[in-house]
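Here the complex is missing one protein chain, while the rest keep their positions.
Think of it as A and B in the order they're written, each chain with its own count starting at 1.
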Amino acid sequence: MRVIIFLSLFLALTAGCSEAPQEESVLQQDYASLENLARGSEVRWHMWGGSAQINQWVDTYVAAEMKRLYDISVVRVPMDAPVFVNKLLTEKAANKDTGTMDLLWINGENFKNAMQAGVLFGPFTDRLPNFAAWYDTQKSAHDFGYPVDGFEAPYGRAQFVFEYDTDRTPSPPATLAELADWIKAHPGRFTYPQPPDFTGSAFLRQIFYATTGGHEQYLSGFNPELYAKNAPQTFSWLIDLKPYLWQEGRTYPKDAAALDTLFARGEIDMGMSYHPAHAQMKILEKTYPETVRTFVLAEGAIFNTHFTAIPFNAPNKAGAMVLANFLMSPEAQLSKFKPENWGDMPALEVAKLDEAQRQTFDAVDLGAATLGADELSAAAVPEITSEYLELLERDWDKIILGH
Amino acid sequence: MRHAPTIIVLALMFLLPIVVLVLQAGAPGWRFPELWPELSLDGLHFLAARPRPFLTALANSLGYSLATVALTLAMTILPAKTLAFTSFRGKNLLEGLLLLPALVPAMTFSMGLHFIFIKIGLADTTPGVILVLAMISYPYMLRALTTGYTLMGREYAVCARNLGASKRRVFLEVELPQLLPAMAAGASVVFLVAFSEYFLVFLIGGGSVASFTGYLFPLITSSNRGLGALITLVFLAVPIVLFIALELGLYRYHRKRWMR
Partner (left out) sequence: MKRGIIHGLLPLLLPYCALFCAGLALTLAQSLGLFLPLGSGEITLEHYQPLIQDQGIRQSLGLSLFVAFFSAAGSVLGGTILALALWRMPPPLRRVGVVSKVGLILPHVAVAFLVLLMLSRTGLVSSVLFQTGIISSPEEFPNILHTGSGLGMILAFLLKGVPFALLLIGTVLFGFDIRLVQTAHMLGAGPLRTFWSVTLPRLLPAMHSAFIILFLYAFGSFDIPFVLGESHPGMLSIRVFDIFFQRDLSQRPEAMAILTLMFVFAALFAMLYNRFAAYLDGWRRKL
C-alpha cells in the first residue's frame, strides 16, 4: 500500500517537468507583445549577492519600477556566477527543460563557459528597443574578447581601482615599481583576494599587463607561446613580493568581501575593487572611514562591461527580456550611477542622449573617493580573451600556493 | 566561592558572545581599538525599511524546519517502537546503519542525491529540501523515540488492549502522552539541525528555496558586520522563543491530564 502511495507521489512530481520551451515564439514576437505577455508574471534574477547596497537597489528601485511600469514582480536570488553557470550545465546534462532562473548577471569567463556549453538563450538584444536607441553595438560586441552575438545585454561598466586611506598612506604609489617598493616598505600590509575570485583575478591580470609590457600584444586572440614567454615575469614579480604580503603570502582572503573587511578594520593598508565607486559606497555605509580614496597605476586600469543574459531553460523569457530592456533604459542607468544606490558606470552612450538627460548624468556626484571620469578613461585598458585568465588562475594556484 | 571558576568559564564562553553580538549589531562601524563603539541604528533601519526578504527567508526556514520535524516523526515513530520491543538477528547492525546519515558527511550522499533530484524534478523545490533535511536529522528523532518507548515498556499498551481499547486508541491515549517528552527532545534537535543548515538547502534548493541561513551567510564575510550580528541575534532568539513555547505547552498539557 505504501509502495503505491510513494510511486504515485513520484509520478505526480515528474509530471510537472515536461513543459515545452516557448523559445521560438518569444523571439518571433515584437517587443510590445512581449510586454503584454509578461504582464503580471514573476522574473527570477540570479546575481552575485555580496553587496548589500546593490541588493537594496535591485530590491527597491528595480522591483518597484518593474511593478509600476510593467506589472512584473522581480525576485532577486543571490548566487555567484560560477555557481549558476554550473547549475545550468548540470540542468542541461539532466535535460531539465524548465529551470528556475530567468535572468542572470554575468560576464567574462562565466559567459564564455555558458556560451560554449550552449546554456544561454538568444540572440535577443536586437529585439530590445533600448539597445538600438542608446547603445553602441560595436562597444558591446565583445566580452573579454569573446563575441557576444546578442546573447547578453549590456548592464554597466566597471574599472579596476586600488583603495587607500589618506590617514595612513599620505601618498600612494603611482606605478608598478612604486607599488612593489611600497609593499616591501610596509610588510604585511598588502594582499589580494585569492583567485579565482573576480577581484583577485583582475588584480592578477593587472600585474600581467604591467609586468609584460602592456595589453596590446594580447588583443589578437589567445597565443599560447606568448603566454608561456611572458607569464614567468608576472609570477616572478609575485613570488618576489610574496614574503612581504599579509600573512607572508601563505594565505589570502577568500574573496573581495573578506579583503574589504581586512581593509576596513585596518589590518591591511590597501584595498582594491573592480568598481570605482565601491570606496564611496562603503564610506556612505559607514564601513570605511571618510579618509579613504582611490588611485590607479600608470600602467593602466582594466575596465570591462558587465551584462545580463537569459538561460536556455528560463521559465519566463518574455519577462526576462523586458527586465533586461528596462535595465538598459536611461532612467535605470542614471539611478544605478548614483553612488548612494550603487555608483556603477553607465553602459549606454551618454553622447546619444538628449541635452537634458546628458546633464543629469554629468551632474551625478560620485563622491570624493571616486576618481573622475576623465582620469578613469585615460587609464582605461581593455580585458583580453579569457583563456589567458584561466591559465593565469591555474598557474597562480600551482606556483604561488603549490597546489 | 569555589564555584566561581566554572561560572566565569560559562559566562565567558556563552554570555560574552551574546554581549559582543548585541554591541556589534548596534555599532556597525566598530573598529580596533575601540572598546565602547559608537552606537548607530543603521542596521535596524535597513531591516525596517525592507522587511520583506528578511521575513520571507525567516518564514520559509521556520516552515521547512517544522515540516522536517513532522516528517521525521512520521518516518520514525513506528520503527522506533519496532526497534524498542522486538529483537532479531542483526538488529545492532541495522541500528548502526540507520544512524549513519547523521554521522557521515552530508556531502557524500547529497551531491549524488542532487543529480537524482534534478532528474525527477525535486531539485529547487521545498519538498526536496524537506526530504534531504529529514534524511540527516531523523537519527536523532529515532534515538529519542526508541529510548522513549524502551523506558515506557509494553505493559501499559498490553493492559489497555486487554481492557478492549482499539489500536488507535491505545496509541493516542496511552502511548502518545508518555512519549511526549521524548518527542519534544527529538523535535528540538531535528528543528535545530534543519533551521541551522546552510549547505544542503543551498545545494538542493538551488537558490529557489529562500532560507534564513542563506540570508545570513553572505553577510558574515562581508564588511557589514553590524547587519550580520543583528541577524545572528534573531537566529538565536527564534529557537529560544520556540523552545520556551514548547516547554509551556508541554507543561500545560501534562497539568491538564494530571500526569506526574
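Definition applied: a contact is a pair of C-beta atoms (placed from the backbone, for glycine too) under 8 Å apart; a residue touches a chain by one contact, two chains touch by 3 or more.
For clarity, every value in this text was computed on a predicted model and none was experimentally measured.
Trainee: Which parts of chain A face the unshown chain closely enough to count as touching?
Mentor: Chain A touches the missing chain through residues 2-3, 6, 82-83, 86, 89-90, 92-94, 117, 188, 194, 196, 247, 250-252, 254, 265-267, 401-403.
Trainee: Need a quick check: the contact residues on chain B for the chain that isn't drawn.
Mentor: 3, 5-7, 9-11, 13-15, 17-18, 20-21, 24, 31-35, 74-79, 81-83, 86, 88, 94, 96, 98, 100-113, 115-116, 131-132, 134-135, 138, 142, 192, 195-196, 198-199, 213, 216-217, 220-221, 225, 228-229, 232, 235-236, 239-240
As a convention for this text, only the chains that are shown with their structure count from here on.
Trainee: Between chain A and chain B, tell me the centre distance in angstrom, where each centre is the average of that chain's C-alpha atoms.
Mentor: Their C-alpha centroids are separated by 37 Å.
Trainee: For a test of understanding, state which residues of chain B touch chain A in their complex under the given definition.
Mentor: Result: residues 28-29, 31-32, 40, 42, 46, 50, 52-53, 115, 118-124, 127, 206-208, 214, 218-219, 221-225, 227 of chain B touch chain A.
Trainee: Which part of chain A faces chain B closely enough to touch in the complex?
Mentor: 10, 13-14, 16-17, 44, 46, 49-52, 56, 59-60, 76-79, 84, 87, 90-91, 94, 96, 99-101, 254-255, 257-258, 260-261, 264-266, 282, 285-287, 289
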